[in-house]
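Every protein chain except one is present and positioned as in the full complex.
Moving on, here comes subunit A:
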Amino acid sequence: MLSKIALSTIKHRLKDFIVLFTGLTIAVAIFFMFTTIANNRAFLEANSIIQQITLIFVIGEFLLGFITLIYLTFANNFLLQLRQREYGLLMMYGATKSQVSQLLFRETLILGSLASVVGIFVGMALTAIAGNVLQKLLYLNLPHWQFFNGRGLIVTIVFFAVILTINGIWNVLHLKRTQLNDLLHANQVNEKLPTKMGRYFIFGILGIILMILSFIIMHKIAQMGLMGLILALILNVSGTFLIIRASLILILNVLQKLTGSYKGLRRFTIGQLTFRLSAFDKLLTIVTLMFALALGALSVGRGFQMTVPILASQNSAYTIAIKDPTKQETANIDKLTGVTFKTTYQYKMVNKAKLYLSKAEFSQVNLPVLATNGTMQTQESLKIPKTTYADAKELANKYPSALNQLLVNITANNVNVTANNMGAIDASFLNKTAFAVAKGQSGSITVIRVKDYNANETTLAALVKSQMANHSDFSTDTITGTYPIVQLLRSYMGGIEFMGFFLAIAFLTMLASTLMFKVLSNTAIDKKRYRILSMIGANTSLLKQTNAKEIGVIFGIPMIIGFLDVWFGLPMFKPIMGNVYLGFGFAAVVVVILYVLYYLLTVFLYQKILALKQKHN
């Protein structure tokens, strides 16, 4: 009977329950996503150039566990807030405290288990989709990838079972301690009053100091190692917490003293924010953390992705060389777009030991070469120099490595051309007539340079594949040019690239659900306030603006601190990345766009719930 009553009351607050259920489901799904990767040791070890990657993932999992724990506490408080009055009423009608406690415990567990089951399936789907789509988008094919693993599933189930049970027990204890009268009036939520300003001053300064300390440690992470990482994390999180809890409230207090604060609803906004920041301190701290992790992960992922073509372009002046193109391959070559260079050189080969090339051909159309600038190839040197050599001999003298690449490609042999030696293979340039009469198996090699790999990805991949199939003596590094190197680098760096993107998706999803959930759970309090303002004479557009501004500040704080975190945190990756800020611009744009979309959606939903409309008939 009691369960029946309980179920029927759930119907009345279906919207709130949907918000709660969705939030829980997403929390489970994201945890599952992360755990699945973190427990796929083979994948992590095979795909990462960072040796401690497994350990980093374990730390990451603890971090996510911590975030999830705080999130579940919010969700649980929300559930309590939703149900307390109903339970009070049940007790008025004669239900005993222990009956009601049992009911609440059961409800917490049922809601949690349902969300866990759905969440695990959603997590599997998300992992599978994110994994496959990402690998396709990034042109990766990562070994040992799986969207499900048993260990991950067990860890997820155990984690949520333990936390839900703790939550259930806590709820029961809370119910036992609360007076019936308080339960009945639980819907009249009173926000905590902010404490006096003196305290804020000390903690506000302390917060900024801790934050700066964490940035300094991040900068010196190479010397400090793993302990430094953990220390930086602790300092950063507590610094963020204190800044939100104290420094910002201090700033609001100063703003309130300004004459301009008396204009319109500014003092209302400041008052609201002072209350909200005290109530949202923990939430905004973890949202900042998630924002920074998402932005950082995406920066690193994108950084590696951008490093690949740069590194590749430092290795060859052309995109790909195709030996003895078949009809199919010629058709594919014609399909390539943005071709900036294309030429074909004839060759004759005797028993794979003697190779003849036509001097005239090389003099007529220069083989693209990289100009070297000392030992390092600079960005400028990546352009194909105009006629930089007069004939083939000069090519051999001046640019042995360029010729070297071509010869490797033709002979499928390791050759090492120097100025005086044409390498292990007996290769020589012949003049026109000598080349024409030379005996040997004749063939050709087509050298191509395209502007953009990504635009030609499928065709280039098909060409590599057919070259490998057509030439049994080719190994993976026989085909020369930048594209094969891109492929090689992708298999080498792809793991990090992929994990960066994958984690960014996971953190952004979790962030969105957490922040939206918490912000939207305040509409009950605000509905009344906005109604009052409307009665006092604030028009609808002013109310909407005020509301958007308030939510904007709440969204803006994690974004600003998150940006600082990433800006100062990225140098941690110096040991494995050339330019740590390479992917930052892209990541910043993507994350900010998504974040602004979350914000707009939250404002839209918020104002829809507040029903900020004039009731004109």
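Note that in this section a contact is a pair of C-beta atoms (placed from the backbone, for glycine too) under 8 Å apart; a residue touches a chain by one contact, two chains touch by 3 or more; residues count from 1.
Quick note on the criterion: contacts and distances are computed from a predicted model.
Asker: Looking only at the UniProt record of the hidden chain, which name from "Cation acetate symporter", "ABC transporter ATP-binding protein", "NADH-quinone oxidoreductase subunit E" or "Glucose/arabinose dehydrogenase" is the right one?
Answerer: The UniProt record for the chain left out of view names it "ABC transporter ATP-binding protein".
Asker: Give the residue, chosen from A:Pro143, A:Gly225 or A:Gly264, that touches the chain omitted from the document.
Answerer: Going through A:Pro143, A:Gly225 or A:Gly264 one by one, A:Gly264 is the residue touching the chain not shown.
Asker: May I ask which residue of A:Ala455, A:Ile532 or A:Val592 touches the chain that does not appear here?
Answerer: A:Ile532
Asker: Taking the full complex into account, find the residue in A:Thr433, A:Ser472 or A:Ser541 that is in contact with the omitted chain.
Answerer: In the full complex, the listed residue that touches the missing chain is A:Ser541.
Asker: Contacts of subunit A with the missing chain: which residues?
Answerer: 190-191, 193, 259, 262-268, 271-272, 274-275, 525, 528-529, 531-542, 614-617
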